[in-house]
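And now, chain A:
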Amino acid sequence: MGILEVKNVGKRFGGLQALSDVNLSVKENSVHAIIGPNGAGKSTLLNCLVGKLIPDTGSVMFDGQSVLGRAPYEINQMGISRVFQTPEIFGDLTVMENMLIPIFAKRDGAFRMHAIEAVSSETGINEQAEKMLEEMNMVDKRHMNAAALSRGDKRRLEIGMCLSQEPRLLLLDEPTAGMARADTNNTIDLLKQISDERDITIAIIEHDMHVVFSLANRITVLAQGTPLVEDDPENIRGNPKVREAYLGESA
Partner candidate 1 sequence: MSKTDVTRRGVLKTGAIAGAGVALPTIFTASSAAAYTNEPTGASVTLGFNVPQTGPYADEGADELRAYQLAVEHLNGGGDGGMMNTFSSKALKGNGILGKKVEFVTGDTQTKSDAARASAKSMIEKDGAVMITGGSSSGVAIAVQGLCQEAGVIFMAGLTHSNDTTGKDKKANGFRHFFNGYMSGAALAPVLKNLYGTDRNAYHLTADYTWGWTQEESIAAATEALGWNTVNKVRTPLAATDFSSYIAPVLNSGADVLVLNHYGGNMVNSLTNAVQFGLRDKVVNGKNFEIVVPLYSRLMAKGAGANVKGIHGSTNWHWSLQDDASKAFVKSFGTKYGFPPSQAAHTVYCQTLLYADAAERAGTFNPCGIAEALEGYEFEGLGNGPTLYRAEDHQCFKDVLVVRGKENPTSEFDLLEVVEVTPAAQVTYAPDHPMFAGGQLGSCNPGA
Partner candidate 2 sequence: MLGLNKKDTTLLLVVMALALFAPFILNPFPEGSSLAQMFNAGYPDLMQRFVIYGILVIGFNILFGLTGYLSFGHAAFLGIGSYSAVWVFKLIGMNVIPAILLSMVMAGIFALLIGYISLRRSGIYFSILTLAFAQMSYNLAYSVLGNPASNYNLTNGETGLQLLLDDPRILGVSSVDGSLPVTSFFGLAMRDSYQLEIGSWLFTFNVGYYLCAIIMLISFYISIRIFRSPFGMMLRAVKSNQQRMNYTGLNTKPYLLAAFVISGIYAGLAGGLLSSMDPLAGAERMHWTASGEIVIMAILGGVGTLIGPILGAGFNEYFKNILSKINDDVLHAWLAFLPDGLENFFVGIMHYFVGKGWHLTLGLLFMLVIIFLPGGLVEGGQRLMKWFSRKDKNATETKTTPAE
Partner candidate 3 sequence: MDAILLQILNGLDKGSAYALIALGLTLIFGTLGVVNFAHGALFMIGAFCAVTLQRIFKLSFETLDPTQKDFLGNPLKVKTPYVESWFGPEMGAAIIDWSVPLAILFSIPIMLAIGYIMERGLIKHFYKRPHADQILVTFGLAIVLQEIIKAVYGANPIPTPAPEVFRGSFDFGVMLGFDPNAIIYPYWRMVYFAFAAVIIGAVFAFLQFTTFGMVVRAGMADRETVGLLGINIDRRFTIMFGIAAAVAGLAGVMYAPINSPNYHMGMDFLVLSFVVVVVGGMGSLPGAVLAGFMLGILEAFASMNEVKSILPGIDQIIIYLVAIIIILTRPRGLMGRKGVMED
């Protein structure tokens, strides 16, 4: 029984069957990659997992509870954090504030009228944020506006923000899309380190095979809205069906 169980999920947009009969099981503490050619339904599937879309059929269970019909913030509170393709951070806020917000959200829940005490007086939370900044190697940038960070720093900040919530499942949507090779490698190292050091499950949607094969210990291949195969990386590499559907095209 995996931590995330997707059963028979189908989603239709008008005349387009975006997903059909998707079954997926992500095991706890694994790094599970979902790959597939463009239009295979990767993003639709991801959106079904985080509450942005509600599938027409099937179920999505996280840790034994259904996520369907819940708002994104409720799903996050269940323990799923999401990293976006283009980093979604609070651009007008400082790096430090960016880091504080998820920690507050973790402690205080979806809403708390916490309007009198200053942020700075919450020493515990400030320390946690400091620690996470250290871990992300961004302490010197703490007073910068997040919008002024480089692309790679933004990505690191976003991952740090997600990690600071200590999620059970981290969802990454093409985390290295548009990155230079060096940044990509840094990100791979960071994610490796995270999965090694932490008690965390990572599900990653990725186009870049280099990233996928450096990180994943389980891979699902999606084609035309339905899973083609789910297997270990070594077996995926040699699978002719996958080559035909995907690798050939992307090479």
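We take it that contacts are C-beta pairs under 8 Å (C-beta built on N, C-alpha and C of every residue); 3 or more make two chains touch, one makes a residue touch a chain; residues count from 1.
Keep in mind how these were chosen: all candidates are chains of the complex that A comes from, given by their letters.
These figures come from a predicted structure and were not determined experimentally.
**Student:** Hey, among 1, 2 or 3, which one's touching chain A in this complex?
**Tutor:** 2
**Student:** Under the stated contact criterion, what part of chain A meets candidate 2 in this complex?
**Tutor:** 50, 71-74, 76-77, 81-82, 84, 88-94, 97, 100-102, 104-106, 108-122, 143-145, 148, 161, 165
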